[in-house]
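Structure record follows, encoded as structure tokens.
Here is subunit A:
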Amino acid sequence: MGYAINFGQVFEYLPYLAGGAWLSLQIAFLAFCGGLVLGLLGAFAKTFGGPILRRIANAYVVFFTNTPQLVQIYFLFFALPEAGILLSSYVAVLIGMTLNAGAYLTEIQRAGFSSVRQTEMEAAETLGMSRWQQVRYVIVPHIARVLFPPLSNHYILMTLGTSMAAIFGVEELTGRALNVNSETFRSIEVFTITGVMYILVTLVASAILGVAGRALFRAKMRIV
Partner candidate 1 sequence: MQHLDIVDISARYGSHQVLRGISLGVDRGQITSLVGPSGSGKSTLLRVLVGLLPPETGHVSFDGQRIDYSNKKNVKAIRDRFAIVFQQYNLFQNMTALDNVTIAPIKIRKRNRAEVIDEAEELLAKVGLKEKMRSYPDQLSGGQQQRVAIARALALKPELLLLDEVTASLDPELVSEVLDSIRQLAAEGMTMIIVSHEMGFVREVSSTVAFMVDGKMVEVGSPADVFENPKEARTREFVNKILQH
Partner candidate 2 sequence: MLDRILEEAPRFFTYYNLIFLGGALLTTFLLTAFGCLLGFLFGFLMAVARGTTGWLLFPIRALAFLITESFRRIPFLVTLFIVFYAFRGTGISWSIFWVALVAVVVIASSFIAEIIRAGLESVHRNQWDAAAAMNMSTVQALRYVILPQAWKVILPPAFSFFVLFIKDTALASQIGLVELTFAGKVLNNRGFSAALVFGTVLILYFILSYPMTRFGVWLEARFATSRHR
């Protein structure tokens, strides 16, 4: 059985697919922001919390980082209704990705916290800085500089991760690719173009984050 490659028909759908890519970026951004907050709470709990709080944060991280995001979302989407909680596919995906991101971002941010060295604090103290000034001028800039590259990397990975929203019928880039595929049956072309669009989207995102990181935080960027 031969298959003649023909991109022409699929190119007509480029604007439609581009719209999907925009949605992918939005989902990744929302889930990332939610995950950042969750991760901040988790990192605080793990760094400064008491034994119980620490254990809870730890269990959260260990569970979510050792199970697949897809099955986590399956659970939210199919199992929660059994408890009377109905989520739309978009919301289920968003919550699932946020919870998952929160676990990974807890670990990343905790590592960032622990990179603040005692000597730096002592130096700040000898300069006569108040507690608040130490936080404002020493700790936060330091943490931002250390955290920006790994957070950027995770954001890029999450952008790729949004493709699993398609499985739940969300019409982001992969979801729209599935639609185009069932209309045109030009499967190889559709998914190749989709792949290229993911490459372009993440390259642009990497470039923007790289410039931002160097300009804002003088971070040493080496992004995926």
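Criterion applied: all candidates are chains of the complex that A comes from, given by their letters.
The criterion applied here is as follows: a contact is a pair of C-beta atoms (placed from the backbone, for glycine too) under 8 Å apart; a residue touches a chain by one contact, two chains touch by 3 or more; residues count from 1.
Remember, predicted model here, so these are calculated numbers, not experimental data.
*Asks:* Sort out for me which candidate, 1 or 2, comes into contact with subunit A in this complex.
*Replies:* So the chain touching subunit A in this assembly is 2.
*Asks:* Residues of subunit A touching candidate 2 in their complex?
*Replies:* 1-3, 62-63, 65-72, 74-75, 78-79, 81-83, 156, 160-164, 166-167, 174, 177, 187-188, 191-192, 194-195, 198-199, 202-203, 224
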